[in-house]
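Missing here: one protein chain of the complex. Every other protein chain is in place.
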Amino acid sequence: MSENLNSTWTADEMMTIAAARTLKDGNTCFVGIGIPSTAAILAKSMQAPNLFLIYESGTVNTNPQKLPLSIGDGELANHALTVVSMPEIFNYWLQSGRIDVGFLGAAQIDKFANINTTFIGQTYDSPKVRLPGAGGATEIAASCKEVAIIIRQTTRTFVKQVDFITSMGFGEGPGSRAKNRLRGGGPSRVITDLGILEPDPETLELTMTYLHPGVDIDQAIENTGWELKVSPNLKTTKAPEQSELEKVRALVSTSDK
Amino acid sequence: MSENLNSTWTADEMMTIAAARTLKDGNTCFVGIGIPSTAAILAKSMQAPNLFLIYESGTVNTNPQKLPLSIGDGELANHALTVVSMPEIFNYWLQSGRIDVGFLGAAQIDKFANINTTFIGQTYDSPKVRLPGAGGATEIAASCKEVAIIIRQTTRTFVKQVDFITSMGFGEGPGSRAKNRLRGGGPSRVITDLGILEPDPETLELTMTYLHPGVDIDQAIENTGWELKVSPNLKTTKAPEQSELEKVRALVSTSDK
Amino acid sequence: MVSKFLELPQAIESYVKSGDLIAMEGFTHLIPFAAGHEIIRQKVKDLTAVRLTPDLIYDQMIGAGCIKKLIFSWGGNPGVGSLHRFRDAYQNGWPNKIEIEEHTHAGLTNRYVAGASGIGFAVLKGYSGSDLGEHTKNVSEVKSPFSDEVLTAVAAINPDVTILHAQQADKAGNVMMWGITGVAKEAVFAASKVIVTVEEVVEKFSPKFSSMIIPSNLIDAISVVPNGAWPSYASDFYERDNNQYIAWDEISKEREIFSKWLDDEIYSKSTAGKK
Partner (left out) sequence: MVSKFLELPQAIESYVKSGDLIAMEGFTHLIPFAAGHEIIRQKVKDLTAVRLTPDLIYDQMIGAGCIKKLIFSWGGNPGVGSLHRFRDAYQNGWPNKIEIEEHTHAGLTNRYVAGASGIGFAVLKGYSGSDLGEHTKNVSEVKSPFSDEVLTAVAAINPDVTILHAQQADKAGNVMMWGITGVAKEAVFAASKVIVTVEEVVEKFSPKFSSMIIPSNLIDAISVVPNGAWPSYASDFYERDNNQYIAWDEISKEREIFSKWLDDEIYSKSTAGKK
């Protein structure tokens, strides 16, 4: 993790705050565990108090008061409007296309925002590193109206070709999602510790549209395993406000870990 | 309804008691409304206190204290172990083949115990009498390990050919159920106000195996719209015991109607 | 309270249009009668109306001329007998001819399941051996890609609007129902718009057996209508008014008596459940 020496916040804090800011109040958000969950819970204490959080464990409209360690944490169940079965979560809530935003992490991502959470290495049968696998991610990536991905930007994570497509972003570019009969709109942004990438409206290739304060574009290029496209209108993310930093720190401090 | 003048019970009481006696303690029974329901509830006060009653409305292991007027009566819900959704009832409980006995009524029945509850008349589009239709019956008849049918025996109900097969018994005879991919064993008995019919083990044609006390075989033959097969071992149903009569009368007197 | 709390006439006017595919569910329990009466009052027409058990509510709406097509799986007056207005419309075309599409409960239930799941069809073992398949649209077969198994397929149903009655809403616009819920959950998820009438609004739900919460973001309008399910029942609020179901047999048998009932009990009254 890179540390921004010129600022009073960590890169992870910036990433989490930037991700939280993208969530609209009143939206439904299907949340993956880890930083996506931290960002989504943070958003509820910021601009999106009525963000409707759903986790694959079946917790519906949950308002956790501390960070869950896992997707099925008691904290999520105890503060949920209701808890439903997993068939209901996957078939009625997710597959039906009614979720606004899916919020995912990843181990690897490529320029079309295809995601790998299955293995690192050459072959499925003899992986170098075996990762947990799909969980809910494949169908979250397929079905939500849009998908946001949170991932630290390094040449290990931002790769020319993912070793395995666990969850499709834009496949090989325009047309791939339709060909694969994916219901949702696909990735709308990738939030990293260096900035934000958005798909080019025409090519769908991830394009750096924001750099976080104190990050320069060479840093982003160096940490990307493909020839990074940069927006001609490259902007700087608004620096974290003191209140945002207080909220993210308070939240992270609740973690049991 | 025929009245048995030589006895101290009505033909309907005899039919209900005879039906109730066929239910085994501990079995699961998927119950249709009307006399099947009366008989099933009666059985719980007789030899089958642990009879596990399920109604299509979703009430599971219900112990109604009075006769429900309809299949979704509050009485059934209030005295149920649990109430579940109809997808669960039809897909998980019924379709899976785990119900021991389906208990059905009918407007018409033929010699292969095919049941009509859809219409009386020549054509579906211009019926003489339109009946309620299938409800749960088609799949109850298809999926339960066995099916018992309760119906008053007259030439209007016991017909050479049903005007419409709502729920298949044995179709056109041996092989029909397999051809139609029906999971359950099909009708095991038909209990009427005159006696009991069971399918011949080889031809599967309904055969009169019991006559209720005071009924003679000519009466059964006259009230059957096809050439009635009679078992060579035709027996007489055991007359209702006083306790059985008391129970059925107490139960019927609870009806709101 | 959030803005989705509307008076019933406004809820119906906002979300029910002539020509809609409408689902009004509630299996014996929690039948949204008050909403049905308001639809009659607003003279909504040409509805394709789906419901497992048409019951009195659709018999009344058919008699009032709201419905052009009925999709159902058991069409009687439960515990009493026939639905005379349905039969008069179907057999004699009064007040208008209606088309029917008839299913089994298992089949129609799974049409809702497919609709709720956002896919075009569901698979089941159903209709087999019945003559019903020949007369019913939206039922077909699929072969298993894994074996020789052949299953029944039913097409998804996705109502333009689903209307339910429930016991309680909270102030955030979530709804809780308990007791027999039938296909309520599936009818909600399958629909584009959802209207719920409720007995009461509470500060906070308390746990109940066999209960189900419908989150507010699935609901477009909530109307507080005490007794809104009468003459059906609302568990823990009131019992089924069986006498009304019996009386309906007489009221509905003749067009004249029915028309007078319509004038006296519906057109000349405003919304709200009875009493």
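Structural remarks
As written, the chains take the letters A, B and C, and residue 1 is the first residue of each chain.
We adopt the following convention: a contact is a pair of C-beta atoms (placed from the backbone, for glycine too) under 8 Å apart; a residue touches a chain by one contact, two chains touch by 3 or more.
No experiment lies behind these values; they were computed from the predicted model shown.
For the chain excluded from display, the touched partners among the shown chains of the whole complex are A, B, C.
Of the listed residues A:13, A:56 or A:244, the one in contact with the hidden chain in the full complex is A:56.
Only one of the listed residues, A:49, A:133 or A:175, touches the absent chain: A:133. In the full complex, subunit C makes contact with the omitted chain through residues 117-125, 138, 140-147, 149, 151, 153, 155, 205, 207-209, 211, 213. Remark: the residues of subunit A touching the chain excluded from display are 33, 56-59, 69-74, 76-78, 80, 82-87, 90-91, 94-95, 118, 124, 126-127, 130-139, 141-143, 164-168, 171, 176-177, 180-183, 256-257. With the whole complex as reference, residues 26, 28, 52, 60-61, 81-82, 88, 91-93, 95-98, 143, 183 of subunit B touch the missing chain.
Heads up, the rule we're going with is that only the chains that are shown with their structure count from here on.
Any chain that touches subunit A and also touches subunit C would be listed here, but there is none.
No other pair of chains shares as many C-beta contacts as B-C.
Here C is the chain whose Cα centre lies closest to the centre of all protein Cα atoms. Separating the centre of subunit A from that of subunit C, both taken as means of CA atoms, is a distance of 40 Å.
For this pair, subunit B with subunit C, the centres built from the Cα atoms lie 29 Å apart.
In subunit C, the residues that touch at least two other chains are 185-186. The set of subunit B residues that touch two or more partner chains is empty.
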